[in-house]
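Have a look at the structure below, then the notes.
Omission of a single protein chain aside, the complex is shown with its protein chains in their original locations.
First chain written, first letter: the chains are A, B and C, and each begins at residue 1.
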Amino acid sequence: MLDERLEVENLHLWRGERHVLRGVRFALGRAGCLEVTGPNGSGKTSLLRTLCGLIYPEEGTVLWKGENVRRDLPAFHAALAYLGHEPPLKADLSARENLRYWVGIRRRVAANALDAALERVGASGWCDRLVRTLSAGQRRRVALAGLALLVVPLWILDEPTTNLDAEGQQLVGSLIAEQLARGGLVIAAVHQGLPAAVRDVRRLELPP
Amino acid sequence: MTWTWFHRLASPPYVYALAARLTPWFAWPAALLIVAGLWGGLVLAPPDYQQGDGFRIIYVHAPSAWMSLMVYTTMAVAAAVGLIWRIKVAHAVAASCAPIGASFTFAALVTGALWGEPMWGTYWEWDPRLTSELILLFLYLGYMGLRAGIEDTQRADRASALLAVVGVVNVPIIHYSVTWWNSLHQAPSVMRLDKPAIAPAMLLPLLSMLLGFTLYFVALLLVRLRGEVLARERSASWIREAVSA
Amino acid sequence: MRQFLDMGGYAAFVWPAYLVTLTVVVLNIVWARRALERSRAAARRRLDARGEQP
Partner (left out) sequence: MSTPGAPAAATLASAATADADAGAGATPVAGAIDAARLALLRDLKLAFRKRGQLVQPLAFFALVTMLFPLAVSPELSRLREMAPGVIWVAALLASLLALEFLFRDDAYDGTLEQYALSGQSLTWLMFAKTAAHWLLTGLPLALMAPLAALSLGAPLASLTGIVGSVAVGSVALSLIGSIGAALTLGMKRSGALLSLLTLPLSLPVLIYGARATQLAISGGPLLAPLELLGALAVLGVTLAPLAAAAAVRISLE
């Protein structure tokens, strides 16, 4: 089987009149972690969404295992987990129900694994409350539990530490470290840098 | 190898220049044919034995109705090409079509009503063709509304292209259903407009008008296309060249 | 001439129909040219805006 490897070649993207991505290129192999930095409006989110295949770039390609992701998007998506700015949670479902549907659509998930994931992010105490009653930090934790449950080789995270307290940031760090230890790939857009637990981070700085 | 023409047609600078060069080649024959058609239709053609001179409305109604359908088809084909192969020029063609088609659909409705009054004794008859034409006008308006509602040109292109394709699948169904519905309610005495046989002196001006309008549409399309292509282009050097020219 | 203008009694229908259609024909030419002019102006503006920030 081909190695899990993400390569990006000469990515150009325009949003309206703005040339947002100007020839972005990088390659990331197993256990590789890439930190995408840059000021607001430098196109971090656009880059991540382009990597996911949501946005079609004007020029350039994204290769997964050496093959253009456009050729088999479902297969690429099955190997990928994306967390955007906002945790993708339904306000009128409880945290547990949210995970059951969100993760369940992609893979079968056992009840005890769900419990374990919720406990891991410190959600055991409130995981049966409706998400609308949870704080922003708590929602972020639920999303992290979902991320861990998906068990996919490639994580693409947009500001994973937003709204989290110190302990929550550590949690993000250890989740990423574990993903890397498993040989997974992580690409994260961050403002203040990834938590200390993550070592050997490569950095991609987007110009303003 | 055989695809080079296709690739060149997808290249905005080439299309921009080509459109500018081709426009007069369509515009002048169109003007000639339309003037000839008007002369033939208004002066040379004999009055109809049933409708008298009233039938002369056909020389503007039929070309308008033809335009409304042909433009929609062109738009849908261009939209499908743009959607499948992600060709900007194709989207530019589709975007250029909508206002032209909508205005001629409107003209077809008005001239149809003006023809209806002397023939049916009423301006509006729920005749399947007029009803379909009205629906077509709404399809055009929806298409233009959707374009106007989405700010990002690329997304507007793709969303409206999808709508055009959905519409073109629906147009025959709508037309069939309207005809079916009309057959239930039609009073048998209403006069039909179709003519089984038409004298050459009447037919020739009509053909001249139809061809003239078609060429006129191509010329209009070429002018509009240049604007739409320009709006979608990002290469500064080329835009400078196009604008200064 | 009067006979021609009278259109066998159908003048009230024939002439408005021709008028409407020809108006649409002429308006389309005007609109198309104006749309092209607008795009060219917008392109010029874009070039100027881009010139400021190299």
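Throughout what follows, a contact is a pair of C-beta atoms (placed from the backbone, for glycine too) under 8 Å apart; a residue touches a chain by one contact, two chains touch by 3 or more.
Fair warning: this is a prediction, and the values are worked out from it, not measured in the lab.
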Shown chains touched by the chain that is not drawn here: A, B
Task: Kindly state which of the options A:31, A:63, A:79 or A:201 is in contact with the chain not pictured.
output: A:79
Query: Looking at B:24, B:46, B:121 or B:149, which makes contact with the chain not pictured?
result: B:149
Field: Chain not shown: contacting residue from A:117, A:142 or A:176
entry: A:117
Query: Residue-wise, where is chain B in contact with the chain that is not depicted?
result: 83, 135, 138-139, 141-142, 145-146, 149-150, 152, 154-155, 158-159, 162-163, 165-167, 169-170, 173-174, 176-178, 180-181, 184
Field: Touching residues (missing chain, whole complex) on chain A
entry: 1, 4, 49, 52-56, 74-80, 82, 84, 86-93, 97, 101-102, 104-108, 110, 112-113, 115-117, 119-120, 122, 124, 148, 151-153, 167, 170-171, 174, 178, 182-183
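Basically, only the chains that are shown with their structure count from here on.
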Query: Which of the two pairs, A-B or B-C, is linked by more C-beta contacts?
result: B-C
- prompt: Which chain's centre, taken as the mean of its Cα atoms, is farthest from the centre of chain A?
  reply: C
Message: I'd like the Å distance between the centres of chain A and chain C, where a centre is the mean of that chain's Cα atoms.
response: 52
Message: Centroid of chain A to centroid of chain B, CA atoms only: how many Å?
response: 48
- line: Distance in whole angstrom between the CA centres of chain B and chain C is 15
Set of chain A residues in contact with two or more other chains: none
Query: Residues of chain C touching 2+ other chains?
result: 46
Task: Going by the contact rule at the top, pick out the chain A residues touching chain B in the complex.
output: 14-16, 19, 56, 58
Task: Under the touch definition given earlier, write down the residues of chain B that touch chain C in their complex.
output: 34, 38, 42-43, 47, 52-54, 56-57, 60-61, 63-64, 99-100, 103-104, 106-107, 110-111, 114-115, 117-118, 216, 220, 223-224, 226-228, 230-231, 233, 236, 239-240, 242-243
- line: Within their complex, chain B touches chain A through residues 86, 151-153, 234
